[in-house]
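Heads up: the structure comes next, in structure tokens.
With one protein chain held back, the other chains of the complex are shown just where they sit.
A and B label the chains in the order they appear, each numbered from 1.
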Amino acid sequence: MSFLDALIDHINYIGAMALFVIGLHTVVTHSNLIKRIMGINIMGTAVFLFFVAIGNVTGGVPPIIDQTNPDAVYINPLPSVLILTGIVVVVSITVYSLSLVIRIYETHGTIDQEEIAKMTSEDRDQ
Amino acid sequence: MRKRLYLLLFVGLFLVLSYNIMQMPGKSTVDAPAYNDTTEHYLNESIEETGAINVVGAILADYRAFDTLGETIVLFTSIVAVASILKVADQKKKEDDHE
Partner (left out) sequence: MNDIIIKSITRLIIPFIQLYGVYIILHGHVSPGGGFAGGAMIGTSLVLYTLVFGIDKSKQKFSHRVSEYAESGGILLYVSLGLIGIVITGSFLTNIEAGFPIGNPGSVLSGGMIPLLMVGIGIKVASTFITLFHTLIEEEVV
């Protein structure tokens, strides 16, 4: 019973870990570069969820101070602010890698990692 | 076969991560270690010190405004990086066509 209680208390963290593993699985097992970028995005989302879950307070309200109600319990605003920075970084990384994928497609004619590796090794053998 | 091996590996990784994450303080209350003096200061003093009732906005644009400046520079840098990859090759292609 105590295990189930602990599970319910940590359900946000466990969800974040599940998202992270799904993203890592996508990155490792797919050779399509676009799918890999999607996997990196899912991993980033997992980190955001983990960080925001740390700042959660059960029964708390968003940190917009209500001066008529001084007893209100607010959630922790600091992780939310830090994650706002993280979102911008993930957007930048995504755009940069997408532009690299466009360039790779123009050079090799494919965006499949294994085919590209095969082509480059053939070039080296010649 | 290989797919199943990968699946097994990642399920194992998930179990290890979950076991470790269970050691974290679970109950989301104001007594959690993350809810420390910094947070209390932001929540109690932000109206006097910044005049904004949205504490997230106050931290973003006043307490940690320098951080946000770095963030906008990250956006700027991403544009420069993307343009340096895509635009330069475009110009090269045009020059090749002229020759």
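General remarks:
The criterion applied here is as follows: a residue touches a chain if its C-beta (ideal position, glycine included) is under 8 Å from a C-beta of that chain, and two chains touch if they have at least 3 such contacts.
Quick caveat, the model's predicted, so the values are computed rather than measured.
Only one of B:27, B:41 or B:87 touches the chain withheld from this view, namely B:87. Where subunit A meets the omitted chain, the residues involved are 62, 64, 67, 84, 87-88, 95, 98-99, 102, 105-106.
In the full complex, the hidden chain is touched by subunit B at residues 47, 49-54, 56-58, 60-62, 65-66, 68-69, 72-73, 75-76, 78-79, 82-83, 86-87, 90.
Rule of thumb we're sticking to: only the chains that are shown with their structure count from here on.
Inter-chain spacing, taken between the CA centroids of subunit A and subunit B, is 9 Å.
Interface residues of subunit A, counted against subunit B in their complex, comprise 6-7, 9-10, 13-14, 17-18, 20-21, 24-25, 28-29, 53-58, 60, 63-65, 67, 73-74, 76-81, 84-85, 88-89, 91-92, 95-96, 99-100, 102-103, 106. Residues 3, 6-7, 10, 13-14, 17-18, 21-22, 24, 26-30, 32, 34-35, 38-39, 42-43, 46-47, 53-56, 59-60, 64, 67-68, 70-71, 74-75, 77-78, 81-82, 85-86, 89 of subunit B are the ones that touch subunit A when the two sit in their complex.
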